[in-house]
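Apart from one protein chain that is not included, each protein chain of the complex appears where it belongs.
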């Protein structure tokens, strides 16, 4: 079973040299810490910066330099700043190669829900609807089950959708799964997690073919 | 009868303090030389500058600083440069208070034609179609008749249109006329030009009411 | 023509209860602090506020929410504000949640004279309900309309008396689009300079979009999530 850092480390393996990447709030943000050595990627934050660097040293925080999670950040050499319309021009125009975001639910057709629990919680979709509607490559980073132990990988989403048929890959604390026309296809198991464990924790259609390897994390 | 400079001088009287103004190629460009002393206006050139200044001194021309007529220009203090999309955002979004442009024909309903003579001449509309479709205040600067003595103020345009029902006022070498629901209304006569002269040179419906004053040029 | 006004109180003259305002900023970054304080002071009510976020409980637009001055919020994300969530869930506050990119583009469209455009964002979700759907290259899009406001209020780093603005860092965010979309646009700046002091090549918002400008004071620039690393 992976912790949040493990999920981030596993997703970091997906990064390809030269990619521009948008990381959502939460687990996705952690991915920036585990980029493989031989891979250069640039991180876009949808509030208006490309080339986000690490957090500032204490005392060097700049209120005018934050990421989409409202955290103080730094800019790498070669960074650039832009307005929100230009930022979403990049996203909508498919100039960003990878989007990683969290979810409350994912359906086995690629639907995703992550912005609203009717009557209980409404934070808003922020940039998520734009991101999932346009990104060619969307990875969801989340726990396999919710706090009450219920599967977050469903046959159909029960919450209001963020986007339809858009998720390509899901990395959870238990597994790596791809969305296929026939449901979630199990790609890798987390260390120590059995196929049966994953089957038990997955409500949506699960495809298990042949030997499913265990993840290898650096 | 006015010459081109006279037309420019007369139109300069229309300028109001604080206006942003787009001047077309030809006679309109001359207007910038005759702005009244107590009036501050900023000139926009649709290729991407606000706050255009006079032509540069010889030897100080900058190939990277031109107006929409491809002429070398200077920038006033407080000028700003922008891209073509932003430039037409200003125009389309009605942030420019006055557009002055030339025409081959104007109809008495405000239609204008100035970009094409089928089979003979096609220069293109440039920014004119955007300007006339959006500007709230459009003045046409032109000669009253063409080189063959034919009226350019018509009942209906014969050439392909640039815009429909958009021209508000016309200043020619002979007169100032407003476009009204009933046709061209004669507002002022050029010095030495009679109402009969104007009637003879105007093919469209012409409304003459009461005494029509002669223009007063500084 | 003089665009310069003395202060926030003078800048917001003419703002009345029931009007629609746009306010720049992302989170608490790049918000017009001086004008928000002046709006609280003015006490206008029943406002419709278009702003990406709603501030936090005790800063930014949260100050107007506390005083019940806002009737409706048009935003993309409001997760940092408990009072907001309370008013929304209780039905006291109308809320129109819009995808962030659509919000930015709709403001730009409003300023640019584009009445409507197609975007894929929100198709198949609540956001797309009742909106025209059209396929382009086999992909569904929805028609979104321009947004404008009676007043837009933006915050810049530097501005000149012509209204030309330069923003600093990610405090730029929604400010440039909202500056375009106000019938009257007010800019508050940290430093107001004379024409010629800003390089024309590096202006972020051309002065043509700005009707009133003033140098603000006592910027708190509160940080929402102070995150640091150790040396």
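We call the chains A, B and C, going by the order they appear; numbering starts again at 1 in every chain.
Everything below uses one rule, namely that contacts are C-beta pairs under 8 Å (C-beta built on N, C-alpha and C of every residue); 3 or more make two chains touch, one makes a residue touch a chain.
Note that the coordinates shown come from a computational prediction; the quantities given were computed from them, not determined experimentally.
A.B. asks: In the intact complex, which of the presented chains make contact with the chain not displayed?
C.D. replies: A, B, C
A.B. asks: With the missing chain put back, one of B:6, B:78, B:163 or B:204 would touch it. Which one?
C.D. replies: Answer from the full complex: B:163 touches the omitted chain.
A.B. asks: Using the document's definition of touch, tell me which of B:5, B:129 or B:207 contacts the absent chain.
C.D. replies: Checking the options B:5, B:129 or B:207, the one contacting the hidden chain is B:129.
A.B. asks: Name, in rising order, the residues on subunit C that touch the hidden chain in the full complex.
C.D. replies: On the side of subunit C, residues 105, 109, 112-120, 134, 136-137, 141, 166-169, 201-202 touch the unshown chain.
A.B. asks: In the complete complex, the non-displayed chain touches which residues of subunit B?
C.D. replies: For subunit B, the residues touching the absent chain are 45-49, 54-73, 75, 81-85, 87-88, 91-92, 115-116, 119-130, 133-134, 160-164.
A.B. asks: Considering the whole complex rather than only what is displayed, give the residues of subunit A touching the chain that is not shown.
C.D. replies: With respect to the unshown chain, the touching residues of subunit A are 17-18, 20, 40, 42, 44, 49-51, 75-82, 85-86, 88-96, 134.
Definition applied: only the chains that are shown with their structure count from here on.
A.B. asks: Hey, which chain is the most central one here, using CA centres?
C.D. replies: C
A.B. asks: By mean C-alpha coordinates, which chain is most distant from subunit C?
C.D. replies: Most distant chain from subunit C: B.
A.B. asks: Using mean CA coordinates as chain centres, what's the gap between subunit A and subunit C in Å?
C.D. replies: 28
A.B. asks: Taking each chain's centre as the mean position of its Cα atoms, how many Å separate subunit B from subunit C?
C.D. replies: 36
A.B. asks: So which stretches of subunit B touch two or more other chains?
C.D. replies: In subunit B, nothing touches at least two other chains.
A.B. asks: Send over the residues of subunit C in touch with two or more other chains.
C.D. replies: Residues 108.
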